[in-house]
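Provided herewith is a single structure, encoded as structure tokens, for subsequent inquiry.
Left out: one protein chain. Kept in place: all the others.
Let's turn to chain A:
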Amino acid sequence: MTTMTHAPEADGERLRAALPAPDDAVMSRLHSRLAAQAGAAGILDVAYRTLDSPVGSLLLAATEKGLVRVAFAVQDHTLALRQLAERVSPRVLRAPARLDEASRQLDEYFAGRRRLFDLPLDWQLSRAFRRDALARLPEIAYGHTASYAQVAAAAGSPRAVRAVGTACATNPLPLVVPCHRVIRSDGSMGRYAGGTGAKRFLLDLESAA
């Protein structure tokens, strides 16, 4: 056997090479187990998953109270998760089970088989007037639209048209809380957090059904 110098870094490298990192199957199994145990222990403050949809990948997140965030891909899922960690709790884990029902209802909605969402909602990311304005939106029936001014009036502040616009732009629960049904008084579509293409798609979907 040749004698050689055993530099500590070389020993570490050899050891790490001989003890390879766990493969994806192991990590995936451990992750599922962690999510299940965390849920059972009541320390899974925010569970999330992504869902493929005709308007792109959706991030769905829920607390123990209910659905707390829906984010479009254009809103940046990584950023949305960071905001959840900051504003709700850093105990955030990918844990699809809690989003099963929300995913099912959204799939039905996009298939044209659902007009109303029946899900527990956690409104904590929306406060004060914005929350009041958003709370009126489910009153706009599927396939119909209302103007920002009409929503402002319904929320009890007829002059707060711009504030309604802001409330819609910052809606933490798009799709489920249908801000896509709010359009300009002149009938033009107005902006949308998921992009105007997504808003067009949703209005077309609902008028076709």
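The definition used in the following text is that contacts are C-beta pairs under 8 Å (C-beta built on N, C-alpha and C of every residue); 3 or more make two chains touch, one makes a residue touch a chain; residues count from 1.
The rule we apply is simple: contacts and distances are computed from a predicted model.
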Chain not displayed: protein name in its UniProt record ("Small basic protein", "YciI family protein", "ABC transporter, permease protein" or "RNA polymerase sigma24 factor"): "RNA polymerase sigma24 factor"
Selected residue (touches chain absent from view) among A:65, A:91, A:113 or A:191: A:91
Residue among A:21, A:128 or A:208 that touches the chain left out of view: A:21
Absent chain, residues of chain A that touch it: 1-2, 4, 6, 8, 11-12, 14-16, 18-23, 26-27, 29-31, 33-34, 37-38, 41, 43-44, 46, 48, 81-82, 84-86, 89-94
